[in-house]
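In what follows, a single structure is set out as structure tokens and then discussed.
Every protein chain except one is present and positioned as in the full complex.
Just so it is clear, A, B, C, D and E label the chains in written order, and each chain counts residues from 1 on its own.
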Amino acid sequence: MTVVVQNIERADPAVIDRLAAAGVATVHEAQGRRGCLASYMRPIYSGAQIAGSAVTISAAPGDNWMVHVAIEQLRAGVILVLSPTSPCDNGYFGDLLATSAMARGCRGLVIDAGVRDIRDLTAMGFPVWSKAISAQGTVKETLGSVNVPIVCAGAAINAGDIIVADDDGVVVVRRAEAEAVAVAAEKRLAAEEAKRRRLAAGELGLDIYSMRERLAEKGLKYV
Amino acid sequence: MTVVVQNIERADPAVIDRLAAAGVATVHEAQGRRGCLASYMRPIYSGAQIAGSAVTISAAPGDNWMVHVAIEQLRAGVILVLSPTSPCDNGYFGDLLATSAMARGCRGLVIDAGVRDIRDLTAMGFPVWSKAISAQGTVKETLGSVNVPIVCAGAAINAGDIIVADDDGVVVVRRAEAEAVAVAAEKRLAAEEAKRRRLAAGELGLDIYSMRERLAEKGLKYV
Amino acid sequence: MTVVVQNIERADPAVIDRLAAAGVATVHEAQGRRGCLASYMRPIYSGAQIAGSAVTISAAPGDNWMVHVAIEQLRAGVILVLSPTSPCDNGYFGDLLATSAMARGCRGLVIDAGVRDIRDLTAMGFPVWSKAISAQGTVKETLGSVNVPIVCAGAAINAGDIIVADDDGVVVVRRAEAEAVAVAAEKRLAAEEAKRRRLAAGELGLDIYSMRERLAEKGLKYV
Amino acid sequence: MTVVVQNIERADPAVIDRLAAAGVATVHEAQGRRGCLASYMRPIYSGAQIAGSAVTISAAPGDNWMVHVAIEQLRAGVILVLSPTSPCDNGYFGDLLATSAMARGCRGLVIDAGVRDIRDLTAMGFPVWSKAISAQGTVKETLGSVNVPIVCAGAAINAGDIIVADDDGVVVVRRAEAEAVAVAAEKRLAAEEAKRRRLAAGELGLDIYSMRERLAEKGLKYV
Amino acid sequence: MTVVVQNIERADPAVIDRLAAAGVATVHEAQGRRGCLASYMRPIYSGAQIAGSAVTISAAPGDNWMVHVAIEQLRAGVILVLSPTSPCDNGYFGDLLATSAMARGCRGLVIDAGVRDIRDLTAMGFPVWSKAISAQGTVKETLGSVNVPIVCAGAAINAGDIIVADDDGVVVVRRAEAEAVAVAAEKRLAAEEAKRRRLAAGELGLDIYSMRERLAEKGLKYV
Partner (left out) sequence: MTVVVQNIERADPAVIDRLAAAGVATVHEAQGRRGCLASYMRPIYSGAQIAGSAVTISAAPGDNWMVHVAIEQLRAGVILVLSPTSPCDNGYFGDLLATSAMARGCRGLVIDAGVRDIRDLTAMGFPVWSKAISAQGTVKETLGSVNVPIVCAGAAINAGDIIVADDDGVVVVRRAEAEAVAVAAEKRLAAEEAKRRRLAAGELGLDIYSMRERLAEKGLKYV
């Protein structure tokens, strides 16, 4: 039940960077509108847009011992993802842990619980998406697991899955699908550019997307 | 049930601008403490202070088809107001729709649901007040209505009502009452100025508002 | 039941300033992980870090009359702390009350309800931690009490207790414990500095805190 | 702003009884899936199924004075509907008010706030649908209005509208549409009876409703 | 910080029983509308109406070790009151603990967290008021305290305070005020009886409480 999985497979770093560049909303659409974490997951500061391989943590409520264990498993380019085994808003993570995580190349934290020292984290440029901001501390008494499958903020996440996070929230991409999703996302972005110009010029989505006929068929009435 | 009302009556643009200048809290007080939307309606960025005529949208949960329909109904100076027919936090609206809405003179969006692409919307200066920020996308399958009466975040809103929104939230003013409310709001602002100076000089509200006698009558005791 | 306690004992101002300098998370840890208010208490703007003696207000829902009464009781260096007698998100406090409170040396407001005029409050540099931002106004009809013991956002607070607030939230320190907590907090800060350097250099918390043996004893398995 | 409207038009009592017999879910469907109050409105005991003409109350948070005023306006067959002007869970109503309301022929209470004395109310057979059960009492200090349009639990309600409530929640029907909705509801009930028999015999909705072709067209795959 | 206070002073058992007989709403009113716990505290079954001296527990989130410690401190006629040090909905308590608590004369549990085995607890007649029902188990790793002052569901509670609980929720009465509150509650009940008869006969509260003049003075208009 309590186990640390030490070697996780990771996606191609170049693909991960392409997903970061595409951003959360586009990646989410590109994989068929799947994978978003719950909308209560908010960044502690705005402007960060990152992607990385998930190192997952399953932790007891109010207990951040496993974060210390997980930090040893970090490699450059990963994102820590923590889910408590029952709902909790304690501040599991602060500036000391962030210092340690950054020293090992960690790109950020996604946590379905609380975080603290947010002024320091902001100054350090260590981005966090969390359910809460809370100074309430934790203990180190109960084992959990690292790099096991978890459910975080309503999304199933495996170690090595790619996490993409920006001001719109957080989305997870399966490792095996990463390249295909990156390709689809870039195709979407390219297509959006042309649409943006037409819309800016005053054309209507009703016409660009040829919606009028189908709306009429469904019975929409103008009065 | 599913209908698009094409012509809505609008208030005098000069009156609308006076309401914008007064701001949400003052307008709300000036009309007898009525019309505030629920406090969970928050701006995606701070500093915007706008007013406009409501173009209303009633949409199915998870379906933003009617936004496209509503955009054709926009005129310069309006604000889009969307309410889903049951609670939903999906991201109904993003940068492409905002591009289209801005091209038609729309001043902003008030949505009892989610919005996405908030970094782009912020950069574009398109203000949104929403219940959630969410990358979760929507479909285009179910009809709704445009410019029918709706309830949005606890407030009844008719097409053509004036929406005022700023960092304090959102308030609605009935079209027929707009001028009277603007006058009352300006009277309030003028009266506040004198009070602000007296309070800044150290005078007490207890004295300025002559509260001491009534407090004593009610039985307040000092110990 | 409705009473204004006029003279409250206050902690040494120098101690209060030391608690402010330590910040919420450190103070909370230094007193044995006690005293945090609920994590829904958020600042209206980021960057403020204050401490002060509590002047407490118990007010009826939707009624801010007692705020006016409490302002007369303010002294330089205090923080207003308001709790409604039942859950309420109305905007009890705005820029006029802030002008009056600042004129009397008040350092900020902690309110388990709503606040409004947040653009003005931000410009004035009057910090507020609240449950909500709401333009919804209040009445002045029902008596409450000032400087009685209250429960605010889940924490018991007495008049004269020290309130510390920053971007991580709000914590309360008992007046009699203020000096001891300040000492403990400063000891913590000093100890953290050395740890931060070691962690930044790549050492692991597992080693710095000698956790490996106890983890093994508890049965943690690496696979 | 604070007004008591004394004469409200009411629907035909026979039609109201037909709506009660149809129940909430059927009435809601029969009028085009409109009019449901929020799902947090729950009955204090199960098994009641009622309909009646709305007598509406707009009341300040924590203040039940207007309930006393509204009771004078009750006629046989009405249902009290109370909405506070901002969110509140206080117990506005208990067994004494229920005794008074029942003496005047009131059929029940729908309240977007709290209720108390629920053991007594249950024993008396006075049904209530509420947001909360709470012993927290209220004051009688601030005026509100009776029989004005309100928004209650997300639904716009006018005095004289028909309220239908049962174990599934609460729905409102516009007075002018009451008869048409009753007819449509009864048609629905009749049609459901035949379907129920076919489904009970093992036929599939996929076949009864001829869904297979449209599912295939949309692209559903069986693997 | 972690301490078990062994001897608590208790109120006169006869007074406690009088408070139980009066019930939550009446006791709450009789002590000046104070002391109600939050309305989310609900009984696991209806019909229980109890009072007892509080044995308080402060416990870590997800850790029920202190319940075992507290049970040793139980005496006949007490009620266990548990508050976690941060929000938690775990099932801290089930049928085995209830068996043990009943064997020592405990009358029930009030818990600002979760409870489980509710079918068994109901069959045993052990009443519980809780924030949640949850099968999620807890650990026994972290110390807490017994019989220290706590805040439970928004109310400050000391060991030895009297807890009254029924279908309307939970209220706390200070030990020193218990007799005075019992007297006031019984006076209220007697007065209500006469009013109930008059209301049942059709008299209006407006007349019984002489409200008409004050309503007119405040400006209520009938149209």
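Brief remarks follow.
Quick note on the criterion: contacts are C-beta pairs under 8 Å (C-beta built on N, C-alpha and C of every residue); 3 or more make two chains touch, one makes a residue touch a chain.
A quick note: this is a predicted structure, and the numbers were derived from the prediction, not measured.
Considering the whole complex, the hidden chain is in touch with A, B, D, E. Contact with the chain not shown here comes from a single listed residue; of E:A76, E:A103 or E:A216, that residue is E:A103.
One chain is missing from the display, and on chain E it is touched by residues 2-6, 65, 68-69, 71-72, 89, 91, 94-97, 99-100, 102-104, 114, 116-119, 132-137, 140, 143. Contact between chain B and the absent chain runs through residues 60-63, 85-90, 134, 136, 139, 141-142. By the touch criterion stated above, the residues of chain A touching the omitted chain are 1, 32-34, 36, 38, 85-87, 149, 151, 154-156.
Rule of thumb we're sticking to: only the chains that are shown with their structure count from here on.
Listed here as common contacts of chain A and chain C: B, E. For the pair chain A and chain B, chains touching both partners: C. Using the average of C-alpha coordinates as each chain's centre, D ends up farthest from chain C.
For this pair, chain B with chain E, the centres built from the Cα atoms lie 41 Å apart. If you average the Cα atoms of chain A and of chain E, the two centres end up 42 Å apart. Taken residue by residue, chain A touches two or more other chains at 89, 134, 136, whereas all remaining positions touch fewer. Contact annotation for chain pairs lists A-B, A-C, A-E, B-C, B-D, C-D, C-E, D-E, with touch applied as defined.
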